[in-house]
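Here's the structure we're looking at; comments come further down.
As you look at this complex, bear in mind that one protein chain is not there, while each of the others sits in place.
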C-alpha cells in the first residue's frame, strides 16, 4: 500500500469529474468558508503569531537536520519507560508489526484513533487480511469507513459529505457492524454525533487493543502526544490493555518545552479553536493507568527520500493541520479525492511526490501542477512551508525525469517558447506575425471587448483556453515596435 | 538614477497600451525610463512549468539586458516576483558562476506600485479617471512581493475614481500561467467565481496589476457579455480623463 489511492487518474482528469459534482462543490464551499473564518479569528488574537510560525519552522528544521540523533534519543527514552520500539522502513513492515502484536494477543478487532499515517500505510486493509477488524472511531473516519468511501481532507475526512448523506450512511450501514442507528435518526449534527457515540461505545468498552498515530513525539522524554476533539482518542489511548502507536519519523520534537509552540500553532490552524477539546500525552507505560503494554513503530516510508530533497525537506515540518487545504482555491473546488491520496490539497501536492519520487507514476507527476501558485497555502501554513517554491521545484524534477525519452508536445512547445523569448530580436519577429493576425481580426472580427478592442472567441486549437474565455485580438503594433517608431513616444508627443 | 522598463513579453506582444501608460506616467513624474531593446521575457513561464534548462538562456538575456541600470520597473507583480525569487534558482541550475554572480548583482526589479510608492514616494500621481473601479490584487503582487495596499492607495488618490470593494478580493482568479491550460477546468471554475464577484460590484472597470490575470478574468467576463472593462493599473494611473 502507498499514500496514493490505487488506480486514480491524473489530477486534471479527476478534477474534471469532481468539478461536475455540484453537491460536492457546495458542501466544500460551505465547509471551507466556515473553517477559514474561524481560523482567521483565532489567529488574529495572537499578537506574535508570525514569531510563533518562525519558531515552529525553526524547531522542526533543527530537528530534521539532526533527525538520526533525535530518533535514537526517542528510542532510548521510550524503552526506559517500558515501551517497545519497532522500526519500519516501509508500509508493509509497519503493518506487519501491528498485525503481529494483534496476533500475539489473540485479538480479532482493534479500535483506532484517527491517524493519517495508518491510512498512508493502508493498515486497515493489511489487518483485515490477517483477520483483524480495525474500527475507526473518529466521527469523520467512521463516516468514511461506513460509506466505503475515501478520505478527502486531513482534518475532516468526510468534508465532502453533508448531513443528509451522513444520516443515510449511518442508517444503512451501522446495523451491519454493531449497534444500529436509532430509528428516529434525523439529519441534525448533534443527533448524528449521538448516534456515533452510542454505536462506538460498545466497541470502546470491549476493546483490548488500540492503534494510534501521534501528533508529536518528544525525543528527550519519550512522550507521545495526541491532539483530538471528540474523546475517541482518549478512549483508545486509555481503555485497552495494549496500545500500538505508528509514528512517522518526522513527528519528533527535541524537548518537552518545544511543545508550547506547536500546541499554540496546531489548534488555531486546524480546527480554528484556541485549543482543541482534548490533548493526551503519555510517556511509555504508567503503572495502574491506561495500557500496560505500549508499542511505538517508527516509520520511514519515503520520509528519508523527502529528507534528502534540499528544497522539499521543509514539507516534513508539516503538522497535518490542513490550513493549506482550507485556504486553497483549487482544493475548494475539486475536493480532496482528485488528489488521489490520503494527503490531499497543497500539502498533498508536494508530500506525495516527495514521499514516492517522481517520474514513474503519471498521477503523482500531475500533482505538482495542481496549483495556480497563488501562495495562499504558504501564508496560512503554521510552520511556514513554502509550498509554492516546493511545487515549482518538483515540477522541474518531473520535467527532468522525462528528459531522456522522446520529448512530449509540451516540452517541444517550451523549447520553442524559450528560443523565441530568449532574445528581443526574436520576440520582435514573432510580434510582427501576431500583428498580422491582429490586423486581420480588426477587419474581420465581429466581437469587441468593452473598451473597444477586438475579441477572438472560440478558436480551434485553443480549446483549453477558449472554451470559456475570449481572447483579445493581438495588437497591430507591439510595444517594442511602437517604441522604435516613436522613439519611446517622444516623436508622437511632438506631433 | 538610470531606470529601465521591463515591459514583459505579454505586455509587449499583447498589451502595448500598458507599456505606453507606464512611460507616460513615469515621464509625468519626472522619470525618463529607458527601454533596452534586447529584453524579451523574465523566464517565469518556463520556470513555473518545470523547464529550468530552457529558462537559462531567457534569464541570461534578462540579466544581460538590465545589467548596468540602477533599477528596473515592470507593470507585473508576477514578473517582478520571478526576477526577485526565481532568477537565482535558474542561475544556480545553469552551473555558470558568472550567471550566478549576475543574478546576485542584478539591479532590483520593482513592480509598478512599489516603484511609485517606495522609490518615487508618490501616491497621488496626478491621474483623473471618473469611473467606478474595482481592484483585484493579483496573487504574486500580494503574497510573493507583499505590495500590500500600495495599489489601493494609488487608486484612491485618482481624481473622480470611485473604488468599489471586490468580494473575496484576495482569492486567486485561477490564471496561474500554464495552470490555465494544464488544469483548464479548475482554472475556469476559479475564474467563474472571480468574474461573478466582479459583476456583483457593478463597477465599470476591473483593475489589476497583471495583464495575464486580466486576460483570464476579462476573457471570462467578455464571454459572459458582462460589459465590464478590464484595465491595467498603469493605464488608470496614466489617465487624465476630463482633467483641465
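Chains here go by letter, A and B, matching the order in which they are written, and residues are numbered from 1 within each.
Everything that follows uses one rule, which is that a residue touches a chain if its C-beta (ideal position, glycine included) is under 8 Å from a C-beta of that chain, and two chains touch if they have at least 3 such contacts.
Simple rule for what comes next: contacts and distances are computed from a predicted model.
Asker: Which protein name, taken from UniProt, belongs to the chain you can't see among "Putative acyl-CoA dehydrogenase FadE17", "Insulinase family protein", "sn-glycerol-3-phosphate transport system permease protein UgpE" or "Lactate utilization protein C"?
Answerer: For the chain missing from the view, the UniProt record says "Lactate utilization protein C".
Asker: Please identify which of the visible chains the hidden chain touches across the whole complex.
Answerer: A
Asker: Touch as defined at the start, partner being the missing chain; which of A:147, A:231, A:357 or A:489 qualifies?
Answerer: Counting the whole complex, the residue in contact with the absent chain is A:231.
Asker: Pick out which of A:218, A:350 or A:364 touches the chain that's been left out of the picture.
Answerer: Of the candidates A:218, A:350 or A:364, A:218 is in touch with the missing chain.
Asker: Of A:118, A:212, A:245 or A:281, which sits in contact with the chain we cannot see?
Answerer: Missing-chain contact among the listed residues: A:281.
Asker: List every residue of chain A that touches the chain not included in the displayed model.
Answerer: Those residues of chain A that touch the unshown chain are 27, 30-31, 34-35, 48, 51-52, 54-55, 57-59, 61-62, 65-68, 71-72, 75, 81, 86-89, 93, 137-140, 143, 156, 158-159, 162-163, 166, 189-190, 192-194, 196-197, 200-201, 204-205, 218, 221, 223, 229-232, 234-235, 237-239, 249, 256-257, 259-261, 263-264, 267, 271, 273-283, 286, 288-290, 298, 300, 304-305, 307-308, 310, 313.
FYI, only the chains that are shown with their structure count from here on.
Asker: How many angstrom lie between the CA centroids of chain A and chain B, rounded to a whole number?
Answerer: 31
Asker: Of all residues in chain A, which touch chain B in the complex?
Answerer: Those residues of chain A that touch chain B are 11-12, 15-16, 19, 329-330, 333-334, 368-376, 378-379, 388-389, 392-400, 410-411, 414-415, 417-427, 430-431, 434, 447, 449-451, 455, 457, 464-465, 467-472, 474-475, 477-480, 482-484, 488-489.
Asker: Can you check the complex and tell me which residues of chain B touch chain A?
Answerer: Those in contact with chain A are residues 7, 9, 11-20, 23-24, 27, 33, 35-41, 43, 45-52, 54-55, 57-58, 60-61, 65, 85-86, 89, 93, 139-140, 142-144, 170-172, 174-192, 215-216, 218-220, 222-223, 227-231.
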